[in-house]
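Submitted below is the structure of interest, expressed as structure tokens.
In this view, the complex is presented without one of its protein chains, the others remaining in place.
Up next, chain A:
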Amino acid sequence: MASNRKFGRRSVLKGTAGITGAAIGSGAITGFPVIWAQNNKNIVLRQCGTGVSAINEIAEKCKADLGITLQMTALDSDAVVQRVVTQPNSFDIGDIEYWMIKKVFPGGNLQAMDVKKIKLFDKIVPIFTTGKLKPDSVIAQGTAPSTVSFVEGQGSTKFAKSPTQWFTIVPTIYNADTLGIRPDLVGRKIENWKDILDPKFKGKTSILNIPSIGIMDAAMICESAGIVKYGDKGNMTKAEIDKTIDFLIKTKKDGQFRAFWKTFDESVNLMASGEVVIQSMWSPAVSAVRGKGVPCVYQPLKEGYRAWGGGLSLAKHLQGAQLDAAYDYINWYLSGWVGAFLNRQGYYSAVLETAKANMTPDEWGFWMEGKPAQGDIKNPQGQVVEKAGAVRDGGSFYERMGAVACWNAVMDEDRYMVQKWNSFIAA
């Protein structure tokens, strides 16, 4: 039985890669997965994670292809960390972000996965394995994924410096973040992170109020404005934290900020209603603002991007058929359909070539290569998000992911940073 199944899995993956190249979309794949469904139809996997990747279409497609029932719970990032650390039996798949790994993996509620069971491991974008996007790339500051991607052995919670057989999470979704602007309202060229401090925008700016991410945006701004010079923005010293927060407090008291947002929809509403004209933003939020017919640009900046990434981790208690199903799910995730789905939302997927096989050349050119769209570009739900001729803000995958200045991070002085952040919000 078990060997049958492995054979089935392999052939499906090989099959889909070839077939989907010609037949785009989901039609071609449906013939095969019946084999999988036999094995997994009673399996339920409970996945908890951030809203960004709790996508119903993925759960439906997973049910159709694999027979696995995915129960997704969407929480905010802090709640995910809490859940993983304090309620280890309440989930099977932890959909976590790289910066969280440093916090949750040492807690021992997750198990490292065997890279030998991950079919497309060699095809995963090297940011997540060796850390170098291209052989000559420099690893960015912050919690770079490669620094927390591997542990020293099965059952170990000690992060390995170079790739081992034991992978902490399989990357699924990542992106490079920058500032979003309202091109119709800013009335000037925006080129640097410090431009958010322009007195012209007094009371019309916002940054996000999630301490671990907000502090990074703040650091990009402070560094750009020459207020603070950091050794490592992702791991500040107490003195650097003090300087950064003091500057933020001063800026807040001067009335530069309109609000501090914490959730995706807040950022969309702030921008769409014109309450702010320049703010920290996430890529799909920019699309959502444009979707309302309001112009919005995800402005590339000279200092580079702040990147983030997430992936799937396995709960410690998974074993037997459930563990096999979890590996099936992960392999399926990387096999192309989901990758194409995520790329069409403006995120990036972990295995590029399988995703490419599931996208039209025009879609691939627009989202990944920075080429002007030939025809209308649609989001996964089929709505037109860009008209012919449009070019993605920031350009190609390599231009954007190659210009990452730092990754979202947890600092050694985390506790101190949060206290200071609270004083900034209370000020």
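Please note the rule applied: a residue touches a chain if its C-beta (ideal position, glycine included) is under 8 Å from a C-beta of that chain, and two chains touch if they have at least 3 such contacts; residues count from 1.
The working rule: contacts and distances are computed from a predicted model.
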{"item": "Options \"Polyketide beta-ketoacyl synthase 1\", \"Spermidine/putrescine ABC transporter permease\", \"SpoVR family protein\" or \"Na(+)-translocating NADH-quinone reductase subunit D\": UniProt name of the undisplayed chain", "value": "\"Spermidine/putrescine ABC transporter permease\""}
{"item": "Per the touch definition above, residue among A:93, A:127, A:179 or A:410 touching the missing chain", "value": "A:410"}
{"item": "Touch with the omitted chain, as defined above, among A:46, A:63, A:103 or A:378", "value": "A:103"}
{"item": "Residue of A:156, A:209 or A:360 touching the missing chain in the full complex", "value": "A:209"}
{"item": "Omitted-chain contact residue, chosen from A:261, A:282 or A:367", "value": "A:261"}
{"item": "Which of A:71, A:89 or A:419 contacts the chain that the document leaves out", "value": "A:419"}
{"item": "Chain A residues touching the omitted chain (full complex)", "value": "76, 78-79, 81-82, 85-86, 103-104, 106-107, 203, 206, 209, 211, 252, 257-262, 269, 273-275, 410, 414-415, 418-419, 421-423, 425-427"}
